[in-house]
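Worksheet: the structure to be examined is printed underneath.
The complex is shown incomplete by one protein chain, all other protein chains being positioned as in the whole.
Here the chain labels run A, B and C in written order, and each chain numbers its own residues starting at 1.
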Amino acid sequence: MPFIPHTENEINAMLESIGVKQIDDLFGEVPKELRAGELTKIPHGLSEMQMTQLMTERGAQDGRPVCFIGAGAYDHYVPAAVWQITTRGEFYTAYTPYQAEASQGTLQLIYEFQSMMTTLTGMDVSNASVYDGASSLAEAILMSVRANRKSKSKRILVPRNVNPTYRSATHTLVNGQNIELIDVPYDADTGCINLDALKAFEGEDFAAVVIQQPNFFGSLEDVDAITDWAHANNALVIGIVNPLAMSILKPAGQWGEAGADIACGDGQPLGAPLSSGGPYYGIMTCKKALVRQMPGRIVGRTVDEDGKEGFVLTLQAREQHIRRSKATSNICTNQGLVVTASTIHMSILGAAGLENAASQSHLNTASLVEKVCAIEGVEKVFNSASFHETVIKLNKPAKAVLDAMTNENIIGGFDLADNYPELGDAILVCATEQRTEKQIDQYVGALTKALSEV
Amino acid sequence: MPFIPHTENEINAMLESIGVKQIDDLFGEVPKELRAGELTKIPHGLSEMQMTQLMTERGAQDGRPVCFIGAGAYDHYVPAAVWQITTRGEFYTAYTPYQAEASQGTLQLIYEFQSMMTTLTGMDVSNASVYDGASSLAEAILMSVRANRKSKSKRILVPRNVNPTYRSATHTLVNGQNIELIDVPYDADTGCINLDALKAFEGEDFAAVVIQQPNFFGSLEDVDAITDWAHANNALVIGIVNPLAMSILKPAGQWGEAGADIACGDGQPLGAPLSSGGPYYGIMTCKKALVRQMPGRIVGRTVDEDGKEGFVLTLQAREQHIRRSKATSNICTNQGLVVTASTIHMSILGAAGLENAASQSHLNTASLVEKVCAIEGVEKVFNSASFHETVIKLNKPAKAVLDAMTNENIIGGFDLADNYPELGDAILVCATEQRTEKQIDQYVGALTKALSEV
Amino acid sequence: MLIFEHSKRGLHKRDTAELKGIPANMRRAEPAKLPEVSELQAVRHFTRLSTRNFSIDTHFYPLGSCTMKYNPRVANSIALMPEFAGRHPLAPEKFSQGFLGCMYELQEMLCEVTGMKGFSLAPMAGAQGEFAGIAMIRAYHDANGDHERREILVPDAAHGTNPATATMCGYTVKEIPTLANGDVNLEALEAAIGPQTAGLMLTNPSTLGVFERQIQKIAKMIHQAGGLLYYDGANLNAILGKIRPGDMGFDVIHSNLHKTFATPHGGGGPGSGAIGVSARLIPFMPIAGVIKDEGQGKELYRWANKTDYPQSIGHLSAFFGNPGVLIRAYVYMRLLGRDGMSRVSEFSTLNANYMMAEMKKAGFQAAIPDRFASHEFIITLKKQAKELHVTAMDFAKRLLDLGYHAPTTYFPLLVPECLLIEPTETESKEDLDGFIKAMVQIQQEAENNPEIVTTAPHTMPVKRLDEVRAAKQLDLSWTVTQAS
Partner (left out) sequence: MLIFEHSKRGLHKRDTAELKGIPANMRRAEPAKLPEVSELQAVRHFTRLSTRNFSIDTHFYPLGSCTMKYNPRVANSIALMPEFAGRHPLAPEKFSQGFLGCMYELQEMLCEVTGMKGFSLAPMAGAQGEFAGIAMIRAYHDANGDHERREILVPDAAHGTNPATATMCGYTVKEIPTLANGDVNLEALEAAIGPQTAGLMLTNPSTLGVFERQIQKIAKMIHQAGGLLYYDGANLNAILGKIRPGDMGFDVIHSNLHKTFATPHGGGGPGSGAIGVSARLIPFMPIAGVIKDEGQGKELYRWANKTDYPQSIGHLSAFFGNPGVLIRAYVYMRLLGRDGMSRVSEFSTLNANYMMAEMKKAGFQAAIPDRFASHEFIITLKKQAKELHVTAMDFAKRLLDLGYHAPTTYFPLLVPECLLIEPTETESKEDLDGFIKAMVQIQQEAENNPEIVTTAPHTMPVKRLDEVRAAKQLDLSWTVTQAS
């Protein structure tokens, strides 16, 4: 038992100090009938070596397929320094920085993170993360309902081209508070929201309008027009953004005349490995006026008794450990370690590095799309501008084609059938900056083959 | 150029401070004809991402075969904590601890390492490493020539069952100083040195006798008898030991009546990955009386001005940076990082952990040998006691058999033909504690198949 | 110095590929003002920053209710293996059997060790586990047409996330008082229960560090009233392998895998608040869980979907929770194995009781002095505060100087001037003794030289920070004042 550092002698000395005969006596208050028997379904312990062998086998079983899916999680390159420093014990094994003086490392880092998020999104303030992109949307919606002074409505306009699991998770998370999410249809040609669709809602009362930029199809919304429309209709604007895309796209804080009110999204593209879907982190930024409605931890810069600069958790009166049932949210543990990685990632890459990764991903996807659309029976679905992700349509059953492509060790795209049956055999594809020309050509080969065989 | 942190503005300011127009002016003293042209054979720079892709490909090309070779480098398990801590920047990117006050981390660690090496080998003192096992033998031999007060001889008895590359590297390294290495034959039945073979040398003058325990064949020498014989003949005893084996075998300091005088060997089994042969490190330990003849860095415990305990490099008057042409050795840079890993490795495993790894490796090899010797045409070569490594003989050409086994992703053993042609189609096999029963059975299957096909 | 202050405009070269097809009006006009530093500057900055933290790897960190135990390094190296770290969440099953197999086994092990019938790994922290649990309770009542149950009962000792969660689920919260001996006040509970009761949230052992002895009675009372029982598993470490929440009668529980199962807290997260349910709540489980389909002599693992749980409360996240955390917890559980589980609770309980005994002997006042502690216990310093004007916070700050992270302060709220001390099973007697010695030293200082305590810490990178100023003169991000 390498994790328990007690010798027999010590155990005896400790029991003696307590005044009991054996450890079990310490559980004397527990009713006998509640004592568990042997946990037969739990296997016997493994040594670290055996565990490593087992997981090496399990890993090998899954292999390392070449990935052309994005759909909310993107295979970007992360410099080696990022996780080597992030996993230093002092970052990796610290708790939430409750004792500020003994946590200046994490606190300053979060302050720097907040600064990076605000410049990237063009917003005024940022928190230290919520769980993920979906939960950031839910929290943003709850926040907008609390914050919108012009509307008492609990209704939120949510376009259908917003990430479908974000929509369903948000439903789960806000539903208890009687908040209603109203579908807004997308335009069949562009995949985007057009103002005509919104006009249908004019005159009604909404707390907020959600815009995802780029939207789930990778298409670029006319964020300026939608933002202005929302504000004209007394609704707040919640932008869901891809933070890497923010390095090249107009930041949410600059949308329309007044900018988005809240920008959220998933921080994964900034240094988090794909890792089967998490841990990532949810971005939450907003205008200054809304800061007291923001959930989650926030770090502020202040001074110590000697006037020396230092950092603390601040505005804690919003949080559950102070406000309990009246807190802005129940969130306590957030995604600190990934925030740490992300802050280091952004520091190493800088704006130029992010722009390079974004533009190269865009170029790779464009190249992929151009090449596959040259194949008979493959075409682009939407004619709008897009960023680094695109919907293509096949003339054969998408599921079967994607299955066939796995034989070439390729994950060919995300099948849209479950969420958007109206699109037919459509798949969402993405080639990040990590995809080489050779891999793109392999994709084209595998797709061609699959289409001919299926 | 991510490793050069200068902006154009800064470069200009710096040039101005120096008083030159351009960087090239700083090379003005260099004769024009010595200026290099374009280095056309060096490829253009890669990004970190491209480099990672390239090396991932190269790595995949070599795969991860199942390894049944030892022959001086052993595939033992290294706990994950070892290299995660070893590669912390403060250990990884520090220089040799010349400024003691700013290097207490490394210095204390080396002191602890020296302590571990002495208890493991049973010797009095240890240095902070030399390059590897082979260089440790060469340095030990040079040391014995300097240290032996009873003999002025430059002749050393080196059994033929000492690791053949150790012998040839040692020849290279000591040859310039007119030191002569004299072969001692091994017994054909046991693979070991017997006293009869040594008796042939009685009456001659030798500075030292070398004993490898276990020897290159994995066989166990009668170290007590050989040590006593050597001492009786005024020769010092140099033990080459496998430090993992030292956890279960009689330590060199206890061989015979008086113990070995110098124990050396390769530290690889204590936490160094196989890594194609290095970096490992050479162990150097000796009796206290010989410490001033020992090459390499040595750390001592002392006190500071306030009487507080601290650590420094000591006995530096032996070293080249002080003694120059009269130094005990030219060694300067050693294998510090691997020593760091090894110290952490031994701390995590403890004596019990080393014993477990050693005994399990021994058991696995025994099991492998038992199973393969049940195959028609396979037999053990030596009848001596052995530790975790054994020579087996095949009734088919060894090279061809080993080649065939690679098709099953197995490295089947080390072919002894080049170094010991007298043994015929013999190979040296080893199954460390990392080899599973399943892998051992795969070996048996692959060998059976290979023998039938070749 | 901030990383931004090392930044030099113009250092990074742009090598941006053409942004084909993106109209100018959708583009960014000015680059984001991220720092421009060399890789060495970044590495050095963050390496140095890291050393301004206390952590498990550097310090004893007895933060009550947080279970700061050793986070095995092998769990990290396995989670970062390229096959796991590089796996896309939507990868087809063909490329997922190794990973999903681990997740399935993790679910099974969690069921076994908690006595629950089903487990979902979806929640991304304890609070989200609570949310999922309470949402399921609500879905259950709704499915029964039981719409009038609008209230969740919460003992006043509960963690703040409990009432906050109930609110988030649309419930009102009624607080139940706790007796001086740490047990729930049954009379008050009796009085509070009614047809409006949806359920009770309970931590057992409670945050007061004692086992709720009346748990079976409480469970009966709630169940008889038609309510359900929620177990806040933050304190599962105290009973792991010895007592199972399912056997106590709980209907739904969350387990903070980042506490009990030793995944790192990372300066704030990530976590996992995996939830277990009794049979009647299985249909309501969140998506996603892993299902094992057997057939044709082959096992196939896959993610559950809406059709597996038709009454599901739905998704909780964009994908499937925090698999990188789950892998670490899985590794930890497999390392411990069957027998290791109960050793966790045994030794964490031993450590806590030993510390409490020694501290009592040294003159400190335990909040509940006459009972055994669970894996944590409370010291109250109200005497010191009153007589010496040295508060629990002062003790906490002074501990930092002496090389120990402070215990949790001022929680639970009902004990004045309290320190909630949780040593965990991975700390050695040597470190426990060192901590006690430090506390004794501070007590002496408080008596003889109180200023050294009340102005502590003295050896940290900063002294006590002005929190009021932080909240009033909000400075939440760096802004360029000057280009260089």
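We adopt the following convention: contacts are C-beta pairs under 8 Å (C-beta built on N, C-alpha and C of every residue); 3 or more make two chains touch, one makes a residue touch a chain.
This is a predicted model, so every value here is computed, not measured.
All shown chains touched by the missing chain in the whole complex, by label: A, B, C.
Taking the complete complex into account, C:Ser38 is the one of C:Ser38, C:Thr165 or C:Ser477 that touches the chain left out.
Residue B:Val30 is the one among B:Val30, B:Leu195, B:Ala232 or B:Cys373 that touches the chain not shown. Interface note for the absent chain: among B:Val184, B:Val210, B:Met284 or B:Ile344, the touching residue is B:Ile344. Residues 1-10, 79-81, 84-85, 89-90 of chain A touch the missing chain (whole complex, contact as defined above). Take chain C: the residues that touch the chain left off the picture are 6, 8, 38-41, 43-44, 47-48, 51, 56-59, 70, 72-73, 426-428, 430.
Throughout what follows, only the chains that are shown with their structure count from here on.
Ranking every chain by how far its Cα centroid lies from the centroid of chain C, the top place goes to B.
Interface comparison, B-C versus A-C: the higher number of contacting C-beta pairs is recorded for A-C. The distance from the centre of chain A to the centre of chain B, each centre being the mean of the chain's C-alpha atoms, comes to 48 Å. Once the centre of each chain is set as its mean CA position, chain B and chain C turn out to be 46 Å apart.
Put simply, the C-alpha centre of chain A and that of chain C have 20 angstrom between them. In chain A, the positions touching at least two other chains are 48, 52, 79, 85, 87-89, 348. Across the assembly, chain C contributes residues 11, 13, 37, 39, 43, 47, 72, 74, 76-78 that each touch 2 or more other chains.
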